[in-house]
Each structure stands twice: as structure tokens, then as C-alpha cells.
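Missing here is one protein chain; the remaining ones are kept as they sit in the complex.
For chain A:
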Amino acid sequence: MFSFCTDPDTLDQARWLACYLTTGVHLSFYMSFLKVLGLLAVTAPVALGFGFAGAMVARSHIAPLSWIGKAYIAIVRGVPDIAFFLFFVIALDQAFEYLRHKALCPDWDEPIRQGRDFVVCQAAKLPLGNAPQWVHETYGFSLAVITFSIVFGAFAANVIFGAMRAVPRAQLETAEAYGMTRRQTFWRVLVPQMWVFALPGLSNLWMVLIKATPLLFLLGVEDIVYWARELGGTKTPRFTDYPHGDWRMWYFLGLLVFYLAFTRVSEIALDRIMGRLTLGQATAGGEAQRKGAVA
């Protein structure tokens, strides 16, 4: 990157390090931080959406709907993440391609399943075989978002389901006594009050999600842990201009700092949200706030 980087062997330490830290691989490493943050920024709200929908369906009064919601929560929570990521993503990808194949290539005469192979026509490929690499990466990233959302959505659904039951029954009865319909009671009384019960569980999920991103590499998305392992590994002079020993410890130390800082920022943000949600609630926290305000 810098002009003096042409012959790294001759450089002094500071400049060597400056060159080393700006090689193409390191730029990919820095990009992967953005990738992880981007993934979290998209996945968290989508997973919350899945969770809310899942909880609503699970507590539905129509039995089949409620079974679907409960089955979703139970199955996804029960399957190990790594199995889910290996199996589900490939299945999802194949399902998309299968549908496109049926729509786009009606006159294809070969079977799609040939032994263990899954073969669809070129036009049905997702992304198209000749698409540039960034399209493939974006596609992999989207699959990751969907998969993460479904997995974490199931956990969130369970948390929100429990939170909805934790809202004091008296509140709902009061709403009914005022003549509100079921729908009004749900949206005006139950939902605003359940968040305070859901937040501790949801904040746990958020912390776990932050740390679950290494699963990304199973989907071909190169995340920070992949790059730290790759960059920190021993490099012999034959294959690089910047040979070094096993530096994984330093890279992982960097990741540790990143994760700890991120966790701390999350905690501060979550504390603020908790304060906002507790306001005026019939909980111990709400009571404490009321007393604090009087004094």
C-alpha cells in the first residue's frame, strides 16, 4: 500500500509492521469486521420479527396455528446450530434452485437428483454460474442472514412467548373490563408491557448472536475468526513477503478486545433500553424508578 513496501526484508520494524498490516489479506480482514457488524445489524431485527411472529402464532387460539408455532420453536431450538447450518442452508439453497428450475427450464429431461448430486439447469442456478464473485458472496451472506434469523428467531419466540405470559393477568382483565376487544387488548396492553419481561432473555440472545458469527464460514462467508486464524498461522518465507511464526494468539487477542468492547457497548445500550421500558411498569424496577423520581 505504501511506496516503501516493495522490499519488506530491508525495512525497520515500524515500517515493516505498517506494510504488513496493509497487505491485501489484511484489508480483507478489516472488511470482515464490517461484514460481521452488517450481519448483526440485519439479523437482529429480522430475528426479532421471526420471534414475535413465532410467539404470536404459538399462543394463537386456533389449534393448528399454535401447533405450527410451537413446533417451530421446539424443533429449531433442539437442533444443534452446526448441524442446522450445514444441513439447512444447503437444503434452502437447493429448494430455491429447485423452484427456479421448475419455472425456468420446463423442457429439461435429466433428473435433478443424480445419485448424491443435485443438478439443475444453468439458468436456475442461484446465483448464476457466471455471476461475479461479489454476487456469490452477497447470496451467501443473505443465506446466512436467513438462517441466523430462523435459528435465533426460535429462541426469541420462546422468550417473547414467556414474556407475554408474564404480563400480570389483572392488566388484561382491566382492559377487558373497559370493553377492549382481544386484538385491542393484545396490541395496547399486552405488547407494550411484555417487552420489559422479554428484554433480559433477548439481551442474552443478542450476546450469543454476536459470538455465533464464526459459523459464517460454514456458509462460505469469511468472518473475522476465519481471517484471524488464517492470518495468524505460521507463514514461511516461500509463500509470503512477510514471514512470521504462529501469531494466532495476537490476532485472537485483537478479537477478544473487539468482542469485549462490543459487549460493553451492547450492555450500555441495553441498560438504557431497559430503563426506558421499565418506566411506569408494575415491576420492582418500575417501583424503584417511581421512588427515585419522588425523592
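A few remarks follow.
To be clear about the criterion, a contact is a pair of C-beta atoms (placed from the backbone, for glycine too) under 8 Å apart; a residue touches a chain by one contact, two chains touch by 3 or more; residues count from 1.
The criterion applied here is as follows: contacts and distances are computed from a predicted model.
Its record in UniProt calls the unshown chain "Transporter substrate-binding domain-containing protein", which is the match among "Secreted protein", "Transporter substrate-binding domain-containing protein", "Putative membrane protein" or "2-oxoacid:ferredoxin oxidoreductase subunit beta".
Here the missing chain is touched by one residue of A:E173, A:D246 or A:E287, and it is A:D246. Residues of chain A in touch with the missing chain: 23-25, 27-28, 86, 90, 93-94, 97, 114-120, 122, 125, 129-130, 133, 136, 217-218, 220, 222, 229-230, 233-234, 236-243, 246, 248.
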